[in-house]
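Inspection log for the structure reproduced underneath, given as structure tokens.
Removed from the display is one protein chain of the complex; every other protein chain stays in position.
Up next, chain A:
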Amino acid sequence: MRHLTRLAAVAALGAVMGTGVVAQELFAPNLSYRTGPFAATGIPLMNGQRDYMNMLNARDGGIGGVKINFEECETGYSTEKGVECYEKTKGQAIVTQPWSTGITLQVLPKTNVDEIPILAPGYGFSPMADGKVFQWAFNTPASYWDAASMMLRYIGDENLKGKKVAFLHLDHPFGKEPLPLLEKKAADIGFELLPIPVGLKEMQNQSAQWLQIRRERPDYVIMWGWGAMNAGAITEAVKTRFPMDKMIGVWWSGHDADLKIVGADGKGYKSISFSYPVLDAPVMADIKKYVVDAGDSLSNEEEMQGVFYSRGLVISMILAEGIKAAQAHTGKAEISASDLRWGLENLNVTDAVLADLGMTGMVPPFQTTCANHTGHSGGWMLEWDGEKFVKVSDLLQAEAEVIQPLEAATAAEYATANAPWAVSETCN
């Protein structure tokens, strides 16, 4: 009993103080994962996000004169911890950044009730693009279906017809995300799609999957991997001498450290990406000056040159631009969660804006609207040249005419399954 009361007292105290009112700053928590099996891929992203916000705080005194409190809540990529973090931060937060498709699926219905924008750049649920149904969810600038469509476009319809494409994916909501689009395209173009799931337990040892790939001899391997799965797949591909230039990963499978393991043997491996590291960009100089030299960064020289670190910068930029737009619209510096939703819905990141931010070439320009929460920026195909990732394509665009009906149908299905589901009446 004493146990219980004391515990409850501590809990109550913690709950009251943990969510205490913080004046004069915007609370934009990040549900980070610097621990656990996915930490290797998480850390550079988290560092990039954190450094960008720290840079804004140090250089401009925050956004619109208000400091950004970019606190991290550690999830270890565990859904249970993620929900705990969401509950802990939602009282004061103007945004939630769940950082895992599993956590996103879990908190997505809750954000619609709690009315907090959920920012999942480049991940989460692809139909979140439908802003009418998913009023509070944003997967700006590109969704998984965009990624799959861009990959197929890069290969080209004429190269796909009658061919066999293996889809090596994590057996997890994340890995299954692009399946509906790939299946549809397989039927339309006429190629054989061979889904090969990799269980969470088999991530490091994919010999069974690669045996199957050797037996089936697919013409292309499309990979939807994350964390330890990427390194596992790439080393197995090298071991089985699969032609690396026929292997294309999603943006989360394009981590420099995974390719450095194989070095020159990984030459030709491709990864679609909505971001690209531009090392001489003015924003990098500012980060060096205000964050790294001030000893405020958790990152290091090598990591900062990678694709993932710069993607972290882009992701924080999207949030910062959303906050700016909301501040300009409402005329007040301390915006609320619903103001931020307006901001994220009215992003217009043009080339001029990017130049102004010092991020030219780091992300393609994109624009969101009330009905389009993704912005469909398109992306570039990156290729591993043995030492780093380089751009090998012009800007690729996803097939909006194929994706949009699919998005609308899936979103409507989701809304009916979760009825009553509040949809936005205002946008058209």
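What we mean here is this: a residue touches a chain if its C-beta (ideal position, glycine included) is under 8 Å from a C-beta of that chain, and two chains touch if they have at least 3 such contacts; residues count from 1.
In this section, contacts and distances are computed from a predicted model.
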Since a chain is absent, check the UniProt entry for it and pick the matching name: "Cytochrome C biogenesis protein", "Cell division protein FtsX", "Monovalent cation/H+ antiporter subunit D" or "Amino acid/amide ABC transporter membrane protein 2, HAAT family". "Amino acid/amide ABC transporter membrane protein 2, HAAT family"
Contact with the hidden chain (one of A:E25, A:E71 or A:D296): A:E71
Thinking of the whole complex, not just what is shown, which of A:K132, A:H172 or A:K246 touches the missing chain? A:H172
In the whole complex, what residues of chain A lie against the chain that is missing from view? 1, 3-5, 7-8, 10-19, 32, 34-35, 71-74, 76, 79-80, 83-84, 87-88, 90-91, 101-102, 105-106, 109-110, 112-113, 125, 171-173, 176-177, 179-180, 197, 199-201, 410, 417-420
